[in-house]
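Let's look at chain A:
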Amino acid sequence: MEEFEPKIVAFCCHYCAYSAADLAGSMRLQYPPNIRIVEMPCSGTIDHRVILDAFEKGADGVYVAGCMEGDCHFLKGNYRAKKRVNYVKKVLAEIGLESERLEFFNLSAAMGPRFAEIANEMTERIKKLGPSPLRRKGEEK
Partner candidate 1 sequence: MPEREVKTESKLERLLARGEFVVTAEIGPPKHASADGIRHHARMLKDYVDATNITDCQTAIVRLSSIAAAVHILSCGVEPIVQMTCRDRNRIAMQSDLLGAYSLGARNLLCLSGDHQKFGNHPTAKNVYDIDSIQLINLMRRMRDEKKFFCGEEIKEHEPRFFIGAVANPFADPFEFRVMRLEKKINAGAEFIQTQCIYDMERFERFMEMVRERGLHERAYILAGVTPLKSWRAAKYLQTSVSGMIVPDEIVERLKKAEDPKKEGVEICIEQIRYIREHIPGVHGVHIMAIAWEEVVPEIVQRAGLHPRPKVE
Partner candidate 2 sequence: MIVAQQKPLEEIARLINDCQKVLLVGCAGCVTVCLAGGEKETEFLASALRIKRQLEGNPLETVTFTCTRQCDPEYLLPLDNLIGDVDAVVSLACGVGVQYIAERYPHKWVVPALDTKFAGGSLEQGVWAERCGLCGNCILHLTGGICPVIRCSKSILNGPCGGSQDGKCEIARDVDCAWQLIYDRMKALGKLERLMEIMPPKDWSTARDGGPRRAVREDVIIDA
């Protein structure tokens, strides 16, 4: 059987996670190819709908990465993003999708290695959970 390769969408803040991804690249750090990065002007622009949308469209995992607490370029965007992510995690649990498939991370632009580490961590986590049940149900058809 082919090994399951999850699709993971990472919503990354331009000021931290996205730059950290760049840095990870420059440092030639290895991280799994499963991550699809979406650049955002601030993690605080994440919308509840977009997260569910990603799952509906086939993501096995989603995470939002914003600046370290206190370091948001727009002051509080990362706190708000975290609250929204936590709300959607609750909704996921209610509708029967494992809430572990969604996560929020804080990091800074200088944390290239941490970016790679998060990518690894999420990939491992989702591999353990297996394919999104939404995909499985879809594929059965």
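If you want to know what made the cut, all candidates are chains of the complex that A comes from, given by their letters.
Going forward, a contact is a pair of C-beta atoms (placed from the backbone, for glycine too) under 8 Å apart; a residue touches a chain by one contact, two chains touch by 3 or more; residues count from 1.
All values derive from a computational prediction rather than experimental measurement.
Listed candidates 1 or 2 all sit in this complex, but the one touching chain A is 2. Those residues of chain A that touch candidate 2 in the complex are listed here as 47-49, 52-53, 55-56, 91, 94-97, 133-134, 137-138.
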